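The complex appears here without one of its protein chains, the remainder shown in place.
Let's turn to chain A:
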Amino acid sequence: MQSEMKIDMPAQHKKMSLKAIVRDAGIGIALLVLILIFSITTEHFLAPNNITNILTQITINLILAVGLTFVILIAGIDLSVGSVLAFACVVAGKVITIEGLDANTAIFLAVIASLLAGTLCGLLNGLISAYWGLPSFIITLGMLNIARGGALHISEAQTIYSFPEQFNDFGSASLFGIPVVFLVALLLVGIAGFVLHKTVFGRMIYGIGNNEEAVRLAGHPVFWYKVMAYTICGLMAGIAGIVYMARLNISSPIAGIGFELNAIAAVIIGGTSLMGGRGSVYGTLLGAFIIGVLANGLILLGLNDFMRQMITGVVIIVAVVLDHYREKMTTGS
């Protein structure tokens, strides 16, 4: 939490202690080390087109992880984001391929449909788990199946393709070598950071994660704040759905299988506590980079799929263990 308070209050920025710097920069240092290792050991890691590659590859995971940051900050979890991505993607695919619509209208409606589909799933997750006070792990596990089944049903298990050209172009467009979809993700990180650190809503998210009862007793509608967190997470999955579609030019009911785990990993590596109340979306950004850089670098090193999976697993565990010590160091206990 300390790190956020510092971002919150520029006036107090100057007095950041050395310990706090190590704590806040810890993930950044790890990322730099990774980049350094891959730049030395591989030939093409720093090549412009490889960098573009990495940015494109982390986009979807980053968007999902931004949404998950809200949910994990209130000590919840959302296992359904991968399936919700597919559901939103399929819904949008159906809308965009409606015959007789002109391209712009079709794209507009598809985007709206995708965001609505995602938001609805998130809203349901939030309402059900917050109303009955049930573990979000189970509720969102149910939603994982519902959304996946829904996606398969709507699409009759078929991949949908042949979208308007402008739409496909957007998915592969870039600005100064930076993919536009990545810029969209970056914008979302910025907005989420603003919401979490500068608004009353953000304050409440941290408060609920730390001590829900104290927030409730202070007269705040904890229920709605929790529902909002899940809804935002669903909305992000919806956005990820449309981005997925634009990037791959298909809309597939089996998109996003297992994506929730990578997104959770990005949030946790980024220093957000699974117990809630501590962490930041900027950490999540770095966490997504670490996962993306690692995946890319290991491919360049010529490691096979299995090796890569093992190493990624090790990194997740190491990150959490290191974070545990970093936290101990800063609280001084």
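Simple rule for what comes next: a residue touches a chain if its C-beta (ideal position, glycine included) is under 8 Å from a C-beta of that chain, and two chains touch if they have at least 3 such contacts; residues count from 1.
Here, contacts and distances are computed from a predicted model.
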Per UniProt, the name of the complex member that is left out, chosen from "Sugar ABC transporter ATP-binding protein", "2-oxoglutarate oxidoreductase, gamma subunit", "Quinol oxidase subunit 4" or "Gluconate 2-dehydrogenase subunit 3 family protein": "Sugar ABC transporter ATP-binding protein"
Option touching the unshown chain, where A:Leu217, A:Leu261 or A:Met310 are the choices: A:Leu217
Contact with the hidden chain (one of A:Phe163, A:Phe182, A:Tyr206 or A:Tyr282): A:Tyr206
For chain A, the residues touching the chain missing from this view: 1-2, 5-6, 8-9, 11-12, 15, 198-203, 206-207, 210-211, 213-221, 277-278
